[in-house]
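Got a structure for you, written out below as structure tokens; questions coming shortly.
All protein chains of the complex are present and in place, except for one that has been dropped.
Order of writing sets the chain letters: A, B and C. Residues in each chain are counted from 1.
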């Protein structure tokens, strides 16, 4: 079923001005419970505690990724580029729209604690007993599998994978612009129209006309800035640490047989590691926040305190460390115990360096877990990886940065300031 | 305690670029649990179902109202206007920040069903046993009462009331700009800087320099446009109808002694009309959405269906009616029953005319429930109500508009289309 | 010759982001000397003396009008509307691009003094011995005549005229947005994308889908605001008065046989009323400003003083008059003479009411000199003139406003303040 809607549907969007839906399949997908659930999951997890405007959802972002993909394909069709397989339009649009549908509440933090992976849930939702699966299967019996294979980067036409997943794909382009818009941080803007204009399908890949090199440089700089200004902001890291500790503590209590005054079945399964698809789809940030609000009233003082900290933004303080001084850290853990704190919960060392951050990694090849590199197409139809030609990209591609931060409950620690060693006071600058 | 922060705190804000906090009292108020709770209450209630960007919270808006008030007062202080009582700065800032702190989840809908009023809750929070009260009382024992009296418009210096509550106050200025920004509807923008520049304190009122008349016209036109484009959008009205029906149905079931598989204490008190302040502060949109998600699984088919409709955006269809044809409506209710629908839940007539809408009502006087009119100050220091001088404001002030819409579950009704009378099919254009 | 360019040309544009040229004819027209001359003529005449950003040229605006027309036609073609005659695309684009090509330097002021009309010059340029004519004639021998007839509103297919010239045509849409952008006045913005989306070709006219009514309201309000904030700004009116006086004085001197130390042939013909097309094309704002700069050095004190005033922005002061008190004005002219001023040059009464201003005049019919009214197309394919349905447009359509201002050289008048009558001092508030 490739039918078009009788009349185009238009969503007003603050980032792209409007989002146009022309296909019945897309319209139906948007209206499934599994897709509407994304309205209850924030795009930037806990970042709203740092940037109060960052309250936008994965629903908005998913529509945005779809819209950018739609624009790219329209441009290819309008210009009649023969390297673009026109029959893959609907597949590409569906994969773009659905690529994030498996995200759970506060995904990055929860995935770390519970070792789940949103991409796998995405494929389960596409292939499992869901409305989304039924809508996709109306197109053809193979169609759900094709969508999943695009998301898994194994689809047999690499150009479709290249469109949906690369170092400069619709996902990244939408989230940089959208996160910049909602946080109010204007480092993240770049000239989307210009980038769309210089993309070309070419021999199984999406490449960039060489004249667009500076626009790509600008896009990569936006990415760099957004990482350091927004995504790795230490206040956000602090809120993620508290969030993970809540889940660790709740899991511990669950395993110990603690009788929770409030517990939702889906959360119980999450804590026990027995989630199935139907439980997973019950999870969203509303139920997590409701649980935290109720757990503030639990008898377990540690759980209650952590939940209050998270809900009322009484986060851990952060102090940069010159280096990860393991000897001192061991001592500090002892000191923490001596003043009645629990170092497993009240002392964390963190570096964004551990995170999968790269401005741009040209060395990554298709087939690896990484994203396809950005290739420039010159007037003689030669392809060159962009960092060969761009001084600025070559300069920044190699930048690695890892600043250590220590996180701890400042209010608690300061109460015992006289009992802290001078070394510790020095490290914490207190 | 009027102390200043050692270093100004800055919140990045997408609408005002930055929000500056200089007073310890303001900083402490922002960090109370009661104020942080506003993060879990959307500024525009169900509008996110129409405009997916409208996911911003009352937390952001409250900071914005504070910031506009701060800017106005700074301008007054910088220019040394003697009609502004400088000692009222902190009171004005606190009242601005806190004016919406009593809002509950989906306020407008819930207030209609449960006959509560957010302004009363605001005063209870300010005066009751809360962190906010404790922070305010640190300023002076009278201070909480003064803040409440500004919000109730009874404070003894009318200029403070005029600043916080008038036809062009910081509240309206922030929400028009903010709602326009997040929905992406650019009708709502006006030149805030220019308006701030032409405000003057004058004989116990905040007035507008005559040269700013066109800027005020533009502000009022934005207001007009935002009402018809956003606030009264029929899809939003439809979602509010479904929301109210969920609560009506849950209340009915509660009274009937139905055994809910899921019930939170605060929601139980809400349904029973036995809310106290401590219950009220447990309410937020997370717990409401969590309840709805769980109630989808309840045995009561009507409650379950309404919750699904709300969560999955399967709202009621709307059809405009030429007039409110009472005779036909009585017949239609019968028809609804005959096809197995419940007209109390499946047929609603609505008109935004019932809503407290006015672009601008100059006839309202201080002391009435209304907001103070906009006064122009000319070069001869004469005050004139703006609609006397502005053709455009005079023209639009009198516009009343009420379009009737009928709302109903289109999917259910269409199943029985052959059993509907031709008149009904005609009215519904089906 | 309807050939397309091998590769689309793109002009970066701050208002529309980019302007796309696909046709060889359009590309060639842009590169003619007659069109490039528009770079030396400001879009807003003397407004840059009030709004320093308003330095943009008619060249930019003409490209913008072309681009909006191109977007409208693309939308019509993409949707396959059968009421749009696809064969008229190039004609419409050429007429849009060239509609202002006959503008001279400071058009409005000069046309008043010398009784020329830019529309006639536009047709002369299109039909005369010019590069533009040669490029158009390459399309077909009838083509220049067709373009001229569209501009004269006599082309035999009224839909083309409707596209290029109506109450909401590409010309008005571009200049409101562009003038708002360059002056920095943000009253003039409206949602162009939304308006383009609701335009429809229908039975020989361009009409508006009813759902776009609020967008049109917003457009008309922008127009209203721009007129009163920018186009009729009294400082701009003052500069236009000084400009007209310079030309009146220079014409007088020329007729008296005064020996100008500096005179350009084209300006001499302008002053003498003997301009032909080739002289006219020599005129631009560079040569006018050069003449003024040189005339500052002329012996005639009046001419020299007026030129200094214009170049150095020492304009006439303006004072609003309650009414046009003819008796006092006659007295004032005497007073002016008695203090050595020349009332023909040093006293002007002006009202924007004399200007061809209308927010919107629905009564105007095709065939009259006016522009076509805005028609709404409803779901039953009925057309209704917009002010019938829109309260706001009905309210503002009737607004007439004429505030009198008196303009005079304040510095000169104040020197003799003691010799002025009390009535005059009162009128002038000095």
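In this text, a contact is a pair of C-beta atoms (placed from the backbone, for glycine too) under 8 Å apart; a residue touches a chain by one contact, two chains touch by 3 or more.
Please read these numbers as outputs of a predicted model, since none were measured by experiment.
Shown chains touched by the hidden chain across the complete assembly: A, B, C.
Contact with the omitted chain, checked across C:182, C:260 or C:328, is made by C:182. Remark: the omitted chain is touched by one listed residue; of B:108, B:152 or B:197 this is B:197.
From the options C:12, C:324 or C:414, the residue with contact to the unseen chain in the full assembly is C:12. Across the entire complex, the residue among A:36, A:75 or A:229 in touch with the chain not shown is A:229. Among A:17, A:75 or A:186, the one in contact with the hidden chain is A:186. Even with one chain removed from view, subunit B keeps its contact list with that chain: residues 10, 17-18, 193, 197. Within the complete assembly, residues 185-187, 189-191, 214, 217-218, 221, 224-225, 228-229, 391-392, 395-396, 399, 401 of subunit A touch the chain that is not shown. Remark: the residues of subunit C touching the chain excluded from display are 11-15, 17, 31-33, 36, 39-40, 48, 51-53, 55-57, 59-60, 63, 181-185, 264, 282, 284-287, 289-290, 293-294, 308, 311-314.
What we mean here is this: only the chains that are shown with their structure count from here on.
Closest to the middle of the protein, by Cα centroid, lies chain B. The chain with its CA mean position farthest from that of subunit B is C.
In this assembly, the C-alpha centroid of subunit B lies 43 Å from the C-alpha centroid of subunit C. Subunit A and subunit C, compared by their mean Cα positions, are separated by 51 Å. Taking the mean of the C-alpha atoms as each chain's centre, subunit A and subunit B sit 32 Å apart. Residues of subunit C in contact with two or more other chains: none.
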